[in-house]
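Okay, structure first, notes after.
Every protein chain of the complex appears in place save one, which is left out.
Right, subunit A next:
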Amino acid sequence: MATVTAAASRAVIPGILKVAAGRKLLVLALAAAILVPLAHTRWASGTWPTALTVDLTTPLTDTSTWIIDNRDSHPLFLYFLGHVSNAVVLAVRVVYLLLLAAGWAGTTAFAALFAWRVAGARLALGAAAAFLTCGALGMWVPTMQTLALMVVAVLASVVVGALLGLAAGLSGRMDRALRPVLDTMQVLPAFAYLLPVVLIFGIGVPAAVLATVVYAAPPMARLTALGLRGADKEVLEAVDSLGATARQRLLTARIPLARKELLLGVNQTIMMALSMAVIASVIGAGGLGDRVYQALASVDVGAALAAGIPIVLLAVVLDRVTAAAGDGTERTGRAGWAYALVAAPAVAVAGRLMGRLDWPDTWVLNIAEPVNRAVDWMTAHLYSGVPVVGGTAEWAGRFTTWVLDPVRDGLQWLPWWAVLLVVAALAWLIGTWRTALTATLAMVAIGVLGVWEPSLDTLSQVLAAVAVTLVLGIATGVAAARSDRVDRALRPVLDIFQTMPQFVYLIPVVALFGVGRAPAVAAAVVYALPAVVRITAQGLRQVDPAALESARSLGATPAQQLWQVQLPLARRSLLLAVNQGVVLVLAVVIIGGLVGGGALGYDVVFGLAQGDLATGLVAGAAIVCLGLMLDRVTQPTDRRTKKGA
């Protein structure tokens, strides 16, 4: 390859070529040298050339209109989708009415007794306290609405996920086909799922439930397949050697052996479903999410908090109870269950007889007003003019002017082909040529869809947020890995933060920073931070102790140990931390469209609010492409399970 170059440079080029990275870059540079002048002469412009875009507005609007016109007449809707929709509505309604019929006392008693049987007395108290708090905040009815939707969505997700997982667990071909799809679905922001279901089902409960199922089923499918595939080979061989039929083998060995993964799958599905059920308020899910959404729309932080607290409590209780169920600390003894099964209805009936079905109005604690007063005080005193440190609004403003604006303008100023080249180079250096190709094609798709500018705006927010997240997260992760005390102190905080749905993070940042792009970035940072800290700390702690010991025996200082042993050996974990950080940040930056983040997220919300599905769908597709691109660019050669797994 280098034979034609002059003798002088011969010594240099082989040196570069020896490194794989150098080779990749050289190939890319060659490709660029040929393609760029061509592209530049034909479509010279900083932004994506209009000649290369395809306007999808008309066909999408037509489709949308056709669906709306034919929803009541076309056989596809009459005989299939209509039934799905009706079944969902019916199921949610039944569960909702059941919850209301049990009354607040009955529901609380049921939750507490269930938690007691599955997870012990402490969590039972926690569950009871959480439900009572929901009532006390005046959120009983919205909580039950969210819960009803959740119950239906989780059941459907678990069934769908388990069946897919079963297929993938038993058939290698199915596994190979399903895995990339599930992997990709897990990196896409929740917002991207909203528009397609709205297109088909219209805004309402069926759309919300189906979006939730689509979002929450993949972890169940993945973990089911993982559990079935991970079964001890020798145990299965022993089962075969005793002459078990395929069915016996599945029922008595493979499924019980996968118990842990199955329960973890249920746990993950519940958490994802809650997260989505709240976000789905923008497509008519109702309940707690809707309260938060409405409150945020009018920047009423107090009301948003009153609905946000129940979401967090619900999340924590659901997570802890289902996680405890998966720990394998089985509580045998049917007497306890029988007792629980008798006690819960008894409390419900008692509540009913006393005429206390609805949460009594006099017991409602109105926190909205005091919170709003506190926020007003903060606005007055902390937003600006605090001596020396400045105010939160000033910070947000400065962050916007000094970081977000330059990054966005820089990205938009870059010629479009340069952006593609950078994406390709980064993805190839970190991953393989496949990931590079996918990433570049995803970026091209964004251009073709005609949303180049808003996508780069979103991208700029993601980049800024990821940078902040990584600096804070890796520093904290290193601290947690090096000091047990820091680790112990951080653990409960991380636990709580990792269980909270994305939506909730918007509330405090609006209180602190108002609306705009900076608060969206702040929410994204807070959301992604725990995962990055965790993965970093875990990666550093898992570094081979023998390597560390030998470094220490050679007299390496703690700093030398960190830089020369721990960080290099934890490279894979650090890359994973970056990957997860990017994926999580993107999810929240998109939702930030609800609090003035603008760009793609806003387009989705706008499309939904105005019934302009074409805009929303194009933005949704761009979000998918952006998610794909960011994931592939940062994808180390192998990946592990997502957040919390």
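Following the convention adopted for this analysis, a residue touches a chain if its C-beta (ideal position, glycine included) is under 8 Å from a C-beta of that chain, and two chains touch if they have at least 3 such contacts; residues count from 1.
Here, contacts and distances are computed from a predicted model.
Selecting from "Glycine betaine/L-proline ABC transporter ATP-binding protein", "Sarcosine oxidase subunit beta", "Phenoxybenzoate dioxygenase" or "Cysteine desulfuration protein SufE", the unshown chain of this assembly corresponds to "Glycine betaine/L-proline ABC transporter ATP-binding protein" (UniProt protein name). Here one chain is not drawn; of A:P37, A:G172 or A:P256, the residue touching it is A:P256.
Contact with the omitted chain, checked across A:P75, A:P180 or A:G243, is made by A:G243. Take subunit A: the residues that touch the chain left off the picture are 232, 234-235, 237-245, 248, 252-253, 256-257, 259.
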